[in-house]
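Heads up, one of the protein chains got dropped from this complex, but the rest are sitting where they should.
Letters A and B name the chains as they come in the text, with residue numbers starting at 1 for each one.
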Amino acid sequence: MQLSLGQIAELVGGRVIGNPDLLMSGIGSLDDAVAGQITFLSNPKYSEKVATTKATAIILPPGANGFGKNVVETRNTYLAFAKILTYFTLRPKPSTGVMEGAFVSKDARLGTDVSVYPGAYIGEGVVIGDRTVIHPNVVIYNEVSIGEDVTLHSNVSIREGCRLGNRVIVHSGAVIGSDGFGFVPDGRRYFKIPQIGIVVIEDDVEIGANTTIDRAALDVTLIRRGVKLDNLVQIAHNCSIGEDTAIAAQTGIAGSSSLGNNVTVGGQAAVSGHIRIGDNIMIGGRSGVMHNMDQPGVFSGLPAVPHKDWLKSMAVYSKLPEMRKMIKEFEARIALLEKSSQ
Amino acid sequence: MQLSLGQIAELVGGRVIGNPDLLMSGIGSLDDAVAGQITFLSNPKYSEKVATTKATAIILPPGANGFGKNVVETRNTYLAFAKILTYFTLRPKPSTGVMEGAFVSKDARLGTDVSVYPGAYIGEGVVIGDRTVIHPNVVIYNEVSIGEDVTLHSNVSIREGCRLGNRVIVHSGAVIGSDGFGFVPDGRRYFKIPQIGIVVIEDDVEIGANTTIDRAALDVTLIRRGVKLDNLVQIAHNCSIGEDTAIAAQTGIAGSSSLGNNVTVGGQAAVSGHIRIGDNIMIGGRSGVMHNMDQPGVFSGLPAVPHKDWLKSMAVYSKLPEMRKMIKEFEARIALLEKSSQ
Partner (left out) sequence: MQLSLGQIAELVGGRVIGNPDLLMSGIGSLDDAVAGQITFLSNPKYSEKVATTKATAIILPPGANGFGKNVVETRNTYLAFAKILTYFTLRPKPSTGVMEGAFVSKDARLGTDVSVYPGAYIGEGVVIGDRTVIHPNVVIYNEVSIGEDVTLHSNVSIREGCRLGNRVIVHSGAVIGSDGFGFVPDGRRYFKIPQIGIVVIEDDVEIGANTTIDRAALDVTLIRRGVKLDNLVQIAHNCSIGEDTAIAAQTGIAGSSSLGNNVTVGGQAAVSGHIRIGDNIMIGGRSGVMHNMDQPGVFSGLPAVPHKDWLKSMAVYSKLPEMRKMIKEFEARIALLEKSSQ
C-alpha cells in the first residue's frame, strides 16, 4: 500500500512542494525513516536532521528549510504524522461473525459485520451496532446498547443497562457500570443503597485498561463525546465528564463531580466529591481538587492552586527546616534587642 | 408491586401519621416523585419542598412539618429511603442453574438454586452455598469455599483455598488471593517467598471493581464482617480489616497492617506496612498513615495528623514563598538593629 505526496497532502490538509506523484510506502522518524518513506519535523531543534534523513520526502511546517527535498507543508506536522501512520498501519480486519464458544442471548440484536470472539458473553436484550468487535471473554450484561465501530478488548465488563455510543474503544479489563459506593449507616453497620442508574458513554470515547466507571445511584454517570481516560482511572457514581476531556492514569473522580469540556487531568490526581470544574482547565499530576473551579488555567497541588504558585511553594518546602531554625534564632535575637532597648 | 404506608412503617421501623392503607407504587426524590409514590426528607434545608412535592406520602423525621400530607415518621429517613428503594427495585432472579459453557469440576459441591453463567470456571474441591450467583467468566480456583447468597460479578478471580462468607458481593474484575509481594534478596536478584496463606472474607462484605486482595504469606489476610471496599483498592498480604470498616477507591493498605472496626478511609489514601489502626478512626482522602493510631478521631495528611491541624498546615502551605521572603528580610533588619545597638 502506497500513498503519493499529493494524496498525503490531501489527507493532512497541506500542500506539496516538489513532485506530487512520488509514492511513499510508509512513515518514520527523522532518524529511522528509510528511502521510499516520508518523515516529519515537529520539534524545531531537530531541523538540521532534515538535511541528513534518509527519507524520500518530509512533512514540514510553513517556512522550515526543506534542504531541497520533496516536502508536504502543513501547520500541525505531528497531527499529519498521526494521520499518515494511521493510514499505513490500521487495517480493519474482516468480521469474524459470532465465533464458536461465544454466548449470545437469543434476543440480542447484532448489526452487520459484528465480530464476537470465543468466551464473550452477550446478555438478554443487548443491541450491538455494525462492525463492532467484541474480543474474547468480554461480558455484556442484559439490556446494554453498544453503537457502531466499537472495540471492546478482552475481559471488559459492561454491566446491565449501560449505553455506549459509536467508535468507542474500551481496553482490556475495564469495568463499566459497577455499583457506585453507596451505603447508609444503620447503627454500626452499613445498609447498601441500590445503585439503579446507568453509565452513558457517548461517541469517540476511549477508556483505558482496568479503568472503572461506576453506575449512578439513580440516574446517569455520563462520559461525553471524545473523552479519553487512561488506565486504572476511577470515575465514581453520578459523575459527568465533559467533551474532549482527557484524564491520565490512576486518577480518581469522586462521586457526583462534574468536569467541563477540554479539561486535562494529570496522573494520580483526584477530584473530591460534588465538585464542579469548568471548561479548559488543566489539573496537574498528583493534584487534589477540593473546591469548584470555573476559570480556565493550570492548577496543581493539594489543594490545587495556580500552577506557578504551587511551583513556588514546592520550591520552599525543602527549605522548611532551615526556616524553622532561623525563626528560633530570630526569637532569641529579637528578645535580646528588646531587652537592651529597654 | 405495592406497599401500604403501614407496611412501609413496619419495614423502616416508623409510624404512620395518616391513612395506613394507602398503597405506594415506588419511591422518588422530593423533586422527582410522582402521584402514587412516597418521597422522603433527609436534608432540613429542603423542608419547604414537602409542601410542593407531587408524592402521595412522605417519610419525615420526628417534628418535621408534613403540610397535612400522609406521613411515615422515622428517625433515619435516608436509611428508610434505602430500605424502601431496595424493596421496590431488587428482585432476586430465578436461578439459572449451571448454564452451558460453564466449567464445573466434578468434585465441586454446589448448593441449591446456584446460578453459574457461561464462561465461569469452578475448580476442584470448590464449595458454593445456596442461591449464590457466579456471573460469566468468573474464575474460582481449587478448594475455594463460598457462602450463601453471594454475588460474584463478571471476570472476578478467586485464587486457591480462599474462603468467602455469606451475602458477599464482589464486583467485576476484582482479584482475591493473588500472591503477596514477598521476595528476599539473593545477591542482586530476588528470590520469591512462596505465598501459601489465604484470604478469608467474612459475611456481608462488598468488594469493588478491579480491587486486589493478596493472600497471606503463611496464614490469613482477613476481611471481617461488613467491610466495604471501593474500586481499585489494594489490600496487601497479612492485613486485617475490622468489622464495618469502609475504604474508598484507590487506597492501598501495605503488608501486615491492621485496621479496627468502623474505620473509614478516604480515597487514594495509604497505610504503611505493619501499622495498627484502632476502632472508630477516620482517615481523610489522600492521607498517609505512617504510625500506629489508637484514639478515635479524624486524621489527614502525610503523615496523618489530626484533621484540624492538617487543614491549618495546608492553609499555610501557599504562604510559604511569602514567609521565606519575610525571613530573609528579618535577617537583614535584625542584623542592622544589632549593629546599631552595639
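FYI, a contact is a pair of C-beta atoms (placed from the backbone, for glycine too) under 8 Å apart; a residue touches a chain by one contact, two chains touch by 3 or more.
Values in this document were obtained by computation on a predicted structure and should not be read as measured data.
Here the missing chain is touched by one residue of A:L232, A:A254, A:I275 or A:M293, and it is A:L232. Summarising the interface, chain B meets the missing chain with residues 101, 103, 119, 121, 137, 139, 141, 155, 157, 159, 173, 175, 178-179, 181, 183-186, 188-194, 196, 210, 212, 214, 218, 232, 234, 236, 250, 252, 254, 268, 270, 272, 288, 301-303, 305, 309, 312-313, 315-317, 319-320, 323, 326-327, 330, 333-334, 337, 340-341. Listed by residue number, the positions of chain A touching the unshown chain are 29, 76, 78-79, 81-83, 85-86, 89-90, 99, 101, 117-119, 135-137, 153-155, 169, 171-173, 204, 206, 208-210, 226, 228, 230-232, 244, 246, 248-250, 261-262, 267-268, 285-286, 314, 317-318, 320-321, 323-324, 327, 330-331, 334, 337-338, 341.
Definition applied: only the chains that are shown with their structure count from here on.
Between the two copies, chain A and chain B, the Cα superposition rotates by 120°, quoted to the nearest 5.
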